[in-house]
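Structure incoming, see below.
Only a single protein chain was left out; the remaining protein chains are all shown in position.
Residue numbering begins at 1 within each chain, and the chains themselves are lettered A and B in the order written.
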């Protein structure tokens, strides 16, 4: 039995610290729950704040202050996803109800995907018949993954999704990762066809999809066909490496964008994909990525 | 264990990966995820250990109490396992939700430690027929990320290794009643010989949809567990002997497959035992000045 075969168990004293922040940058002003935020009376209160009995504006979460014109809000480090119209999300179907699907999107309530908001086979403008209702399960079942856009936000905060644009729809073979939503910036582009060949979807809700099927999925069927053929070994390796890189970045609290992911992928080539599971290797990749990102900004 | 929903496409991807010997996280079929162990995290118990296997987090406490032996086995001590699935792991474990899983794991542990080759219970006897040691091994499952059996067994072995049982200075029979004196010195203790304690190796087989023959996977993640119809949990001692075999799941196996699986389990069990013992000895060498982190770091 040679060394590579041995199973290594670590000790806690040798634990690596994944925290990469350094105190050099000016630390912003943090607010903690119950702390007074602003004493001026003419500010509107946003998320993360509340008015107490004496009409003072106080913070209700621990985080950084954000002032946009007259709106004051406190943004917490980590929170469940708060949807906004136009966001791209990745979600999982949890339930089928009358004329709609319920989707788990890591928010405080399940989101709704109405039957009228999806493209059904047969073209864009087809009327929804009673038959469609019965056969909803044929299109999307419990457990299926979809990529959709937020169409509307209801009064109670739950979201209404749609997949009417061709690039959205059911997701095929690949890997789903869950990271804190605060690590995903709101950008114009969320679909990334990385130069290396995989496609990456960074959902605003913290669900990241690494797609393995490289064939252009046949979208004429309304995006419900699935490619279940065998993925070649090379693509599989790439997906595994991407997965481990993204998890390494998330563990060290680095924002996920296509740039940071590509840098991380580049820096990780000196390790094999399974070596990236080790905390030391993950930290190394995160550190190098952080340095490269820093160089880019300056 | 806790239901992870997966789509058909995801399951296909995972199963094909297993077949190609390249799993979703880049491991091959017989690789374990990174593990970390720390003993003596609970100073008020006789022995304790915390083991982390990727996100799976297990805490074990061992308590030694003086008890009366069973009438059938007057020269033997007792060993009892209790597994509690904490709601911290998933809301499904609230109240009695985790009881079934907990009972299953503690039964498997009891089976694994049953053999007298593993632990000779007569070493726990103080006064035959009167007094003996009873070891309570209490397992607390804090987070679930697949492969609970292996993680629990490793944590149990580490905790038993760190357990310190007070030395009995005098044990006499005083007019029919037993009189036992335990040493007052907290450092005057007896440690258990864990040299023959087994570890559990879980082998996931019979991935659905595809007949992939004899491919089985070691250290499954919770997604991989969801895709497999049958698993075999084997208790392997450091010398390669098998003390128990449990099959879980609704799938069925050919007898020849079972034999090959047991061979594989034996090889992996030996390596796993070596790995944990190396780590525990390394920790010992750090001495009593070692800083205990527990959950703080």
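By our rule, contacts are C-beta pairs under 8 Å (C-beta built on N, C-alpha and C of every residue); 3 or more make two chains touch, one makes a residue touch a chain.
Assume contacts and distances are computed from a predicted model.
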item: Per UniProt record, name of the chain withheld from view ["KLTH0G08404p", "Exosome complex component RRP41", "Skp1-related protein" or "ER membrane protein complex subunit 6"]; value: "Exosome complex component RRP41"
item: Residue among B:21, B:75 or B:88 that touches the chain left out of view; value: B:88
item: Selected residue (touches chain absent from view) among B:126, B:142, B:229 or B:274; value: B:142
item: From B:12, B:45 or B:202, residue that would touch the chain that is not displayed; value: B:45
item: From A:182, A:199, A:259 or A:278, residue that would touch the chain that is not displayed; value: A:182
item: Residues in chain A touching the chain absent from view; value: 19-21, 23, 25, 27-28, 30, 32-36, 47-48, 50, 52, 54, 56, 58, 60-64, 76-80, 94, 102, 104, 108-110, 156-157, 182-183, 252-255, 290
item: Where the missing chain touches chain B, by residue; value: 42, 44-45, 48, 55, 57, 59, 61, 63, 65, 82, 84, 86-91, 94-96, 136, 138, 140, 142-145, 294-297
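Quick note on the criterion: only the chains that are shown with their structure count from here on.
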item: Separation of mean Cα positions, chain B and chain A [Å, integer]; value: 35
item: Footprint of chain A on chain B - complex, ascending; value: 5-10, 12-13, 16-17, 20, 22-28, 31-38, 50, 54, 154, 268, 271-272, 274-276, 278-279, 282-283, 286, 290-293, 297
item: Complex contact set, residues of chain A against chain B; value: 1, 5-13, 15, 17, 92, 94, 141-145, 170-176, 212, 226-228, 230-231, 233, 236-237, 239-241, 243-244, 272-274, 276-279
